[in-house]
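Handing you this structure, nothing more for now.
Rest of the complex left out; these chains stay put.
Letters are used for the chains, namely A and B, taken in the order the chains are written, and counting of residues starts over at 1 for each.
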Amino acid sequence: MYRIHLPNFEGPFDLLLYFIRRDELDIYDIPISKITEEFQSYVRVMKLLDLELAGEFILMASTLMYIKAKLLLPKPKDENGEEIEDPRTELVQKLLEYKQIKEASEELRHAEEKNLHYHERKFFNNDESAEVIYTNTTMFDLLTAFKTAVDRIDNAIQEHVVELIPISVEEQKVELVKIVNMRGRIKFLDFTSNKPKSFIVVTFLALLELIRSNELFISQDDLFNDIIISPSINLN
Amino acid sequence: MELKDLPYFFSLPKQEQKIALEALLFTMEEPLDINRLMKILASNESNSADEQDIIEYELLDKIGFNREYVKNLINELNNENSDNDRPFRIIESGGGYSLVTSRKYGKIVGKINKNIVRRKLSNANLETIAIIAYRQPISRPGIESIRGVNSKEIINGLIDKGFVRIIGKSDAPGNPYLYGTTTDFLKAFGLNSLDDLPKLKELKELGFSESEESGFTLRIEMEDESKQIDEKNVPEA
């Protein structure tokens, strides 16, 4: 069984933010029906590929449907005749909070890279004369250490069936761009038919990255039809 | 008023002070914050550094041996070590000063011995540690409500890496553990304390488009949070 953590989308919020950024939507006024459709088609494609989708995506799809439905109803008013809170409010707040952290983590990435090559001294001779105070001796440090030890047995007991994936996402990205540029356009399901699941997964992940970086373009005649992959030409 | 004795360290020639400082930090297993460093340097052979009251800081300050003086020694030492292609530098990170390899030789050593190279965190890891860093103490449900996805494995992975630890228990139903960041996290990101975390953007700055013609006003309840984090100083063991 596969449990896919898409490298590009850390979760449903990330995917939603991607749609919002791509289509230059106003985060404070999200067009719910449009984004619900986008989200659902993403979920459908994942299902089409027979990939097990993290439950959170399904949950988000239904949350979006719920908000959409609520927006269609006449807006309830409170006793002063003022409109009660927009059903999108909570979602927007969550998206903003997520975005706030996401942007901070990008800054942390720079800090990490800057400090990657500072190495500390690792070996200290035991100086018997000095009085030693250990600084990492709390109950929780102990608990964490015990957990790590027992986890290791846990992993050793598990049988690991590791499916070897002969190609990496990086390699497949190069390959895809080459093929698409050569043939003009390809159909995703054609391209991946009769291929092992691992190949399909890697291809799909490569495709997602390429779409994100605008190196390839995809289109679909209908939600359930094959995805057509073509070179990225500015069609707008 | 006069100093009975100049503390041993300050009685050394300045050049030797610098080198002694480097050697001192070499023997330290934990970063040394400026207060403890001053205490050690100002202690005399006769008194232990713990007898702080004996140390005549004010008198030392008067003759110019204060924090600025010591910080200046560190700067000069780093410059000399850089000019002479020496492999070590003193940096301020993880709560104080420590001696580490220079970036140049750190990179070289990493190429010779790949085992010491720190791998960069994955995006999921980075995102999660950012949430923990800014919102600590925070429980797993708290983390998951921001990320929108199950984060158990990621949190446990960060614990294994030594960047996150349990710092308590929540009063919320089920008493979930509360997580916080460690000194190793600060060190890996070159932060001296949590106050050094990059400031979170104001929510207003986060909007994607400037057009505010929408008919809805949003009640934003989060604006205080960034302030909260600045003020809060989560204790580190």
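In the analysis below, a contact is a pair of C-beta atoms (placed from the backbone, for glycine too) under 8 Å apart; a residue touches a chain by one contact, two chains touch by 3 or more.
Nothing here was measured: the structure is a model prediction, and the numbers come from that model.
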Formula for the whole complex, using the labels of the chains displayed: A x1, B x2
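Operating definition for what follows: only the chains that are shown with their structure count from here on.
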Rounded Å distance, subunit A centre to subunit B centre (Cα mean): 30
Subunit A - residues contacting subunit B, complex: 5, 7, 10-14, 20-21, 24-29, 54-56, 60, 85-86, 88-89, 92-94, 96-105, 107-109, 111-121, 124, 135-138, 140-141, 143-144, 147-148, 151
Footprint of subunit A on subunit B - complex, ascending: 26-27, 29-30, 89, 91, 93, 98-101, 103-104, 106-107, 109-110, 116-118, 120-121, 123-124, 126-127, 129-131, 133-134, 145-150, 156, 159-160, 165-168, 187-191, 197-198, 200-201, 203, 206-209, 211-214, 216, 218-222, 237
